[in-house]
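There's a structure below that I have some questions on.
A protein chain is absent from this complex, but the other protein chains hold their places.
Up next is chain A:
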């Protein structure tokens, strides 16, 4: 058992490791790579793995995680701003596609009940594939990305009522095959409607309340423990728990995870959760694609090649036309419209679930289900291929400026400023910047600090800023400047070096502790830094001079002169920092120089030196006199 598990792992991982980078490099995209890997190792390929079903079931969890992550990225108000697309694009897409397909099925002499189920099942697209593609192309913030996402979201929601009506569509001749509860059990049939409603309300209410009030202290407690993997465990636990709860009330686990994600979207732990779940999601999703590839029933395909081919083509075509039409109504640019239609023109993983459930409920003949499953699987495989065609052949013909096509109201504008460390130092920097109307993403590692500033309505995310993935989740790819205001100098340098490497476009502004630390920062290429006590020390120095009887302006000028000199010396010393002897010599001359520099600044404006103005002699004569004097 142990052995076969490791072997299976080995096969999956090597298939992924070998095929995916290859697919990506040749421009096929990772989704197609995974699918290919699945076909290759599957029962119809090399036959390494024979029961794709179980793996499919397991790896469906990748989809759940993906939706959890999307929920995390999406605040309720953003969802609200998407309502037009949800109901204007998503709902008509499902209804019209289902209707057209159902009519075709009916005309092809399917029982009308099965035809309806076919229509509904095929109307759903593949959340996993589409979102992966959106993510890979980086178009989530664009009109196309948002629109496609709206459609998918509505489809996910639609699964709930669809599952509820399937038992009502049981075929008379199959009646008696009473559905057994297999996890997707038709709760509506066995429980009263109000019970279901009460259960659902209970689950969502408790999810919301615990997300709001219970989770926070728990997360803070765990964060404080400092054991990083336990936080990861908690993140996973959250997703699993959400999925379980949803199954209990017969809601799709993916949708549930999405909602939990959304509840946590404004939590200060959001970025940490994101970066914890991300790698699991990626792997599981890959596994999921592999198992889709494996589950393509080539035997069914070989027995009805023409039928399947026309079903796949018909499905893709009908979906394309309807999506194209909706895109036209919503006035998408032609290139957007085409990409939008192509991306969504396949069957999805929910189709598998629905058909399986419908067969169990006696609403669909098993042979029909087989045909439909193969159709869905193949349509999923051809999506990346269609996109390839779009990219290579169609898009180049539709020249346009993608940048200017963005719809401002539709974009969740990522913050241009990221501040790491929201302590006393970071707060001052941030307050100055945000008072100018900039939004800053704030990250701190101290739960107590986060709680403290929350009382002043400031939102700080919890996270370990040394993690590349966390910074990426916090928007480092889009950010313009990164302020490192953490007090531990080693951490500051470590982060600065990491950011220079992974996000070279960002301007780093760093808090330096002292001269040595400043030199360290210069060593990793940071040029904008301030020693954290330097300016406050100078300010107090000014006050001290004034208290000693200096005029304010003079004290101020002296401090400025001092600062300029000191910074210049800091840079000079950097050049010789490894030579101790030279450093000591330099320090000594620097001190002497300082006295001179400060002297000369005063002399510039010293009225006592303005003898030339006092004398009524011509400046030329004075010049001559001075020369004569100096020659004596």
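Descriptive notes on the structure:
Here is the rule we go by: a contact is a pair of C-beta atoms (placed from the backbone, for glycine too) under 8 Å apart; a residue touches a chain by one contact, two chains touch by 3 or more; residues count from 1.
Note that in this section contacts and distances are computed from a predicted model.
Of the names listed as "ABC transporter", "C-type cytochrome, methanol metabolism-related", "Iron-sulfur cluster-binding protein" or "Kef-type potassium/proton antiporter accessory protein (CPA2 family)", the one that matches the UniProt record for the absent chain is "Kef-type potassium/proton antiporter accessory protein (CPA2 family)".
Of the listed positions A:266, A:367 or A:551, the one in contact with the omitted chain in the full complex is A:551. Touching the missing chain, out of A:50, A:436 or A:614, is residue A:614. On the side of chain A, touch with the chain left out of the figure occurs at residues 542, 550-556, 602, 605-608, 610, 612-619.
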